[in-house]
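For reference, the structure discussed in these notes is given below.
Part of the complex only, each chain left as placed.
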Amino acid sequence: MQLSAETIAGYLNGTIEGDASTLVSAPARIEQGKPGTLCFLANPKYEKYLYTTKASIILLNRDFELKSKITPVIIRVDNAYEGIASVLTLFESAKSENKKGREYPSTVSWKSKRGKNCYIGSYAYISKGVRLGNNVKIYPHVYLGDNVEIGDNTILFSGVKVYKGCIIGANCIVHSNSVIGADGFGFAPQANGEYKKIPQTGNVVIEDNVEIGACTTIDRSTMGSTIIRYGVKMDNLIQIAHNVEIGKNTVIAAQTGIAGSSKVGENCVFAGQAGVIGHLNVGNRVTLASKSGVSKDVPDDKAMLGFPAMEASKYKRSFAIFRNLPELRNDVYDLMKKVAEIEKKNDE
Amino acid sequence: MQLSAETIAGYLNGTIEGDASTLVSAPARIEQGKPGTLCFLANPKYEKYLYTTKASIILLNRDFELKSKITPVIIRVDNAYEGIASVLTLFESAKSENKKGREYPSTVSWKSKRGKNCYIGSYAYISKGVRLGNNVKIYPHVYLGDNVEIGDNTILFSGVKVYKGCIIGANCIVHSNSVIGADGFGFAPQANGEYKKIPQTGNVVIEDNVEIGACTTIDRSTMGSTIIRYGVKMDNLIQIAHNVEIGKNTVIAAQTGIAGSSKVGENCVFAGQAGVIGHLNVGNRVTLASKSGVSKDVPDDKAMLGFPAMEASKYKRSFAIFRNLPELRNDVYDLMKKVAEIEKKNDE
């Protein structure tokens, strides 16, 4: 598929600087842009490539100021990052698979129901009581336990496992080998040092428009539901423990873990390898830096860093001094000597 | 299923305060308790809900003192947390699946053996030489390599992979997509900068009563066995490297990693995202805080925190000062000025 600068600018409501008939056949990263590709610049870190890229078209923010002339045709948009997302969608939809129908062998209980235009891949296992909406895609090797519900247009990639009674909303994507609804980690210590399993009788509820990465685990609740609210985006290898609730439109990067019964607010952004210990309340719009671990309730709008996490600005100030602790230690030794000398002199 | 306060109190050896004929049909979390549900209070953090909950019955510790009257019927027990575990088991067993028999298609080598009442789900793959005990449940998409042994009553959920020669005891549970017995990470550096694979010729041995979460990986030993002892409880996304041994009744929370050849004692409790580097000995009853990393041998009964991990109390004292390092730095600058002034005066 080839698209002209004119078509793309029209689609994005952008302004062209250069030849409107210029054609591109694929998107590319700015540092790898070749003739016939379209690039974008959003992160200033990549500006250095702007003046050398061989891409045919580049998306720029309307307010971006060029330091010198560049070769690609420019399309100015309000937000180049959103713009590239739309262009990628355009290119991707052209080659999208749109799988439909049932492949064999596959296991579909006659006590399950499904809507129109679903795809059921080979070796999928759909237990009794399962309800699938319209246009649901169940890839090979997916397992759905008893009474699982999946909303319209949701895609479960190969190897996803959903335990009995869990509910996934509409327009969701779950990537390969993620596990939804395994038992929460609950054991009561016994007098003899052994642990007794506490049955996990609840489920997981995932609302609409949620995306979940690969090899991520979301445990079922002890009682009631572990809840992932509307629009949450979760990366790979994340752990969501039992009884947790993640608020609307919160974004969580890879390898982060949220411990049991904690509640995370809306529109939070958690970086990779972060953590929240159990039984906490984290407010709305909280950001958590990578590798940081929250160990106390966090009010709305805080930026947290470190472990135990502190407000990011405060942590940075402390860490700046940590970097030079030997110098501080020496200053103090030095002072101790000087003061001892002064005291000695004064005593004489 | 409905249970009366009398039945539950009898089952738990508890004492009723209120109407012994009160009925409940489900357990609930205290903050979500509705009429017809049974709740419990163990963690003091949730006491605030006690005076407002609409649950019909509540489990309390015998020594718990109420601050004011509450509406639910009370059942007093020695340990409310253990009590709720028993009640949940009672409710859960009423609706338990008890799967049996073989589903098709599934692959079961004629050179394998199995006991009575096993469940073999569709698309399970059971290689030659495998031995399954009685009442074993093999869910769909499980893979068992050559000569794997699985003890009585053990459950492997959908997508569990067990490599050749590994042994899992009786009464174990392994959750979906965990991998038992993949090659340990061993490579010998070569003169040319490449690495040569060291064959991992051992296996994994998991003793009885072990529970393993979802997407957890336990690597086979280079030689001999990687060993998980009786009663160990492991959460999701945990890494156990080759040649490791985890002692009896040790509990490990999600995303923790134990590096190669380390030995962890009995009745340890490791919080989430913790780590132990390779070739260490960690004693019995050691606790390791979340995100903490042990880099030296740890004697019995220590509580460790931080990275590199220190005794928790010592780490907390240091961290309290870290929080205010800028103040300390300023105090020292201030002293430096004052001492310089004193020296100057004394010199005059």
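Worth pointing out:
By letter and in written order, the chains are A and B; residue numbering begins at 1 in each of them.
Simple rule for what comes next: contacts are C-beta pairs under 8 Å (C-beta built on N, C-alpha and C of every residue); 3 or more make two chains touch, one makes a residue touch a chain.
Just so you know, these numbers come straight off a predicted model, no measurement behind them.
Shown here are 2 copies of a single protein sequence; counted across the entire complex in this file, the number of copies is 3.
Just so it is clear, only the chains that are shown with their structure count from here on.
Chain copies chain A and chain B are related through a rotation whose angle, from the C-alpha fit, is 120° to the nearest 5.
Inter-chain spacing, taken between the CA centroids of chain A and chain B, is 25 Å. Chain A makes touch with chain B in their complex at residues 105, 107, 123, 125, 141, 143, 146, 159, 161, 163-164, 177, 179, 182-183, 185-188, 190, 193-199, 201, 215-217, 219, 221-224, 237, 239, 241, 243, 255, 257, 259, 273, 275, 277, 279, 291, 293, 295, 307-308, 310, 314, 317-318, 321-322, 328, 331-332, 335, 338-339, 342, 345. Within the complex formed with chain A, the residues of chain B that make contact are 26-29, 32, 43, 45, 79, 81-82, 84-85, 88-89, 91-92, 97, 103, 105, 121-123, 139-141, 157-159, 173, 175-177, 209, 211, 213-215, 231, 233, 235-237, 248-249, 251, 253-255, 266-267, 271-273, 290-291, 319, 322-326, 328-329, 332, 335-336, 339, 342-343, 346.
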